[in-house]
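The complex appears here without one of its protein chains, the remainder shown in place.
This part shows chain A:
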Amino acid sequence: MHITVGDVVLPGDLIGEQDELKKVVYGPGLRVHQNQIYAVTSGIFKKKPDANYYYVDTFHQKRYVPVRSEDVLGVVTNKSGDIFKVDIGSSEQASLSYLAFEGATKKNRPDIQVGDLVFAKLVVASRDMEPELVCVDSYGKKGKLGPLPEGGFVFSCSLNLVRKILKKDYPLFNVLGKDISYEISVGMNGKVWVKAATIPQTIAVCNAILAAEHKTKDEIDEMSKQILKMLAYC
């Protein structure tokens, strides 16, 4: 490969030729075209440490590209026919059927208005079709999917921040949870919904999440201490 792992690539950069003999997986940000491999997003060209899996790690990307089986947070923009149209921040609005809710029948429709927030899972997400969402899993149970409760505040942040805070051992939520009791819902499309008991607490949690973008794991503790100190003044 002319471009080595760890290089910064821009869309259109030719990475190399497809090796027919080896089994290589090309992940997000790479595309194969006529036996050539191109980068389609800007970022760092990376490889998974123990597998033949290459991808481009994009930082500070805000525009969401739908990927199947990801959980996203969307805003209902339209009710028409048998489906809701939901804005998930991608190039096209996603559709969410009335029947894709727990216990929904043709007579018993879910009580969702235009402007409501829903947490749903992508079941169809391809380049050529409009994305489709469901609020129920394959057993018919809703789990944590469905419309979000009233109140709280929703804001957008970059995609890599969302991926970072959803990692298994990321301390942010626990550290904040020691002093503030709050409800949170994080969509992989960069939308985060927070609800705490009072308005300053909600703002504090949102601030902590936005500030965590540029902090390492060790600095999270220090940062949340500062924010909680500010909160004490309110």
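Descriptive notes on the structure:
Note that a contact is a pair of C-beta atoms (placed from the backbone, for glycine too) under 8 Å apart; a residue touches a chain by one contact, two chains touch by 3 or more; residues count from 1.
Throughout what follows, contacts and distances are computed from a predicted model.
You can't see one chain of this complex, but its UniProt record names it "Exosome complex component RRP45", from the set "Rhotekin a", "Protein YIPF", "CCR4-NOT transcription complex subunit 10" or "Exosome complex component RRP45".
The hidden chain makes contact, of the residues A:Ile37, A:Leu96, A:Met188 or A:Leu231, with A:Leu231.
When you scan A:Asp13, A:Asp57, A:Asp87 or A:Glu102 for touch with the missing chain, the hit is A:Asp87. For chain A, the residues in touch with the chain missing from this view are 60, 75, 77, 87, 89, 113-117, 148, 150-155, 193, 199-200, 202-204, 206-207, 210-211, 214-215, 227, 230-234.
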